[in-house]
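Of the protein chains in this complex, all but one are displayed in their positions.
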Amino acid sequence: MKRPKIAFFDFACCEGCQLQVANIGEALLDILDIADVVEFREVMSEKWDQSFDIAVVEGSITDHHAIERIKMIRSRSKLLIAYGSCATIGGINGMKNNFELDEIRKEVYGKDYKYFDTIKTMPVHHVVKVDYFVNGCPIYPPEFITVLKAALSGIPYDVPDKSVCIECKFNENICMYEKGLTCMGPITRAGCNSWCINNGNICYGCRGMVSNPNEKSAKDILEKYKIDLNLILNRINMYNKCRELEDNEQKRY
Amino acid sequence: MQIYKILKKSNLDSLVSILSKKQKFMAPVSKGLNKFAFESVTSSKDIALKYIPTILAPKKYFMPQYETLIEYDTKEGQNMKAVVEYENMVLFAVHTCDLAGIQCLNIVFSDRPKDLNYLVRKNKITIIGLECNEVCDEYSTCAFMDNDLPNGGYDLFFTDLGEYFIVHVNTQMGDAIINDTKLFEDATVSHINELEKLREKKRKLFINQFGIDRQKIPELFDKSKESQIWDDIGNRCLSCGNCTNVCPTCYCFDVMDVQNLDLKTGKRIRVWDSCQNETFAKVSGGESFREARSDRKRHRFYRKFKYPVNRYSRFFCTGCGRCTRTCMAKISLLETLELLIKENKVK
Partner (left out) sequence: MKKQILNNSEYIIKKAKVVRTKKLTDLEKFFEISMPNNESLDHDPGQFVEVSLFGVGEAPISIASSPTMRNSFDLCVRRVGKVTSEMHKLEQGDEIGIRGPFGKGFPIRILEGNDLFFIAGGLGIVPLRSLINYVIDNRRDFGNVNILLGCKTPDSMLFGDEVEIWQKRLDVNFNCTVDKADPDWAGNVGLITSLIPGVNLDPDRTFAIVVGPPIMYKFVIKELIAKKIPERQIYLSLERHMKCGLGRCGHCQIEDIYCCQDGPVFCYDQIKKIRGAI
């Protein structure tokens, strides 16, 4: 790729991942040394109406307009990176799928709800092909840079299929379970260098679950710690509700 | 001839201060909640002299979590240089279980083909052992594994005898510390008698919980490949990899390249890996050869109690108890061994 063009886009999200990218600091200057950022709403006002090499997409797909728009972006880009939990696994937005769509619309838009389109929340790869995934809410900037390097050199990147505990132990943290707290680390994908736990927080499972989580045992453990089963399910569903779409509807692109 | 010296407790801080000025000085420190970790210290007051096995074993200094093997430059072809990164350091207050763990790693990495990264780094580390006067907790099985008393593998070995440490000088490197710091005195017969008394007392405290001879274990494992026990603990296992990370003798690793942003230069590193990870024994065609958790659990136990006995005539369990302490699913090494013994009626 000769000075590849990179464009950033957002769908249903808080734009926090864009903020993470904007805050990368020095490494961002190095990226700008080797690539042109042609569109990035949070940091620049220019728009780009031609094709680009890498589309970096934040946010989940939540209405028909979004489906059309993401298809358009895909058709203009050689590669597509989905970044952030909303884009990669549906994330927090997936909680909408706990309810009937009309119920949700009424709650949000009031009596005129019929004018507001909505669909079940989907991660980007349910609608178009995604070449690279950067999981996390927000993304872990070093992983974003790793993925960007892989994309720029045309090498695949595999989101680690092992638990956050792996990296948490590398960092020699005291286990949250020792502190009497519940933590999604054991069933959540690594790659964040156990960012939250290093800073005293528990893991909320924002990176999605490992490919074959031992959910039964995880629930048993939490029950042993006398934690209400609903709380556990809520914990799991907070970021991972869209998983059900894959189980039931096989809608994976 | 065995050489013993004495270090008054009041001189410990001077020792730490002198040695930590010359190189990194690593010692166990308290992290709260009865958890400890080896960290860099400059004063004896930061050291936890009474500690139970640290979260990670001192293997992290011998084979770091992330370790550079090669620095490459592909601007003009596949150019590279192989490197080892190291730090000169004193590793202080290493318990006998962890000394045994380091000995296991030494054997593995000096086996042919030799691993120079490990072997170079190992000789930059001075090891000062520290005796456990009491059993740390109910999870340790060090007496069963014969690691409750020192079996070498250190430069100096400290035993806390109240007002002073009695220090066994095991190597020239250890003797250099004695001579350079001038903080040590000669031990007298009465000091050595005190040490003997402690060891005598320890014999009653450190007991083999299993009631069988350790040497029966490989035979027990011969008969237990198809045991239901592996399914039971496999069902409970989360495959989080905690047990292998904290284990002082687990040394499996992954090798990967890390690019710099110029996309031309970078390094090839090795990273701790775990046989408990889902993808560990997967081949690129997609087949995974230890897909079942029970197979992975069995593999780990056999890698402690059977395979290394075949290969190196040595158990790769040191009895430190870390795997049990760290397991959220409460899979206990001690209980698992007990069940296997019971199942096979070994006496």
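Which chain is which? They are A and B, in the order written, and residues in each are numbered from 1.
Quick note on the criterion: contacts are C-beta pairs under 8 Å (C-beta built on N, C-alpha and C of every residue); 3 or more make two chains touch, one makes a residue touch a chain.
These figures come from a predicted structure and were not determined experimentally.
Chemist: Among B:Asp111, B:Asp186 or B:Glu335, which one is in touch with the chain left out?
Modeler: B:Asp111
Chemist: Using the touch definition up top, pick the residue from B:Phe157, B:Tyr251 or B:Phe315 that touches the left-out chain.
Modeler: The single option touching the absent chain is B:Tyr251.
Chemist: Which of B:Val29, B:Val84, B:Leu195 or B:Val346 sits in contact with the chain that's absent?
Modeler: B:Val84
Chemist: Just one of B:Leu49, B:Ile70 or B:Met173 touches the chain that is missing; which is it?
Modeler: The missing chain is touched by B:Ile70.
Chemist: Touching residues of subunit A against the unshown chain: what are they?
Modeler: 153, 155-156
Chemist: Can you list where subunit B touches the absent chain?
Modeler: For subunit B, the residues touching the absent chain are 69-70, 72-74, 77-88, 108-109, 111, 113-117, 120, 225, 251-257, 259, 263-264, 266, 268, 270, 273, 275, 280-285, 287, 289-290, 295, 299, 302, 306-308, 310-311.
As a convention for this text, only the chains that are shown with their structure count from here on.
Chemist: In their shared complex, at which residues does subunit B touch subunit A?
Modeler: Counting only subunit B, the residues touching subunit A are 31-33, 35, 37, 54-56, 60, 65-66, 235-242, 245-246, 258-259, 261-263, 272, 274, 277-279, 293, 326, 328-330.
Chemist: Can you name the residues of subunit A that touch subunit B in the complex?
Modeler: Contacts found on subunit A: 27, 30-31, 33-34, 145-146, 149-150, 152-153, 161-163, 165-166, 169-170, 172-175, 177-179, 185-187, 210-214, 216-218, 220-221, 224.
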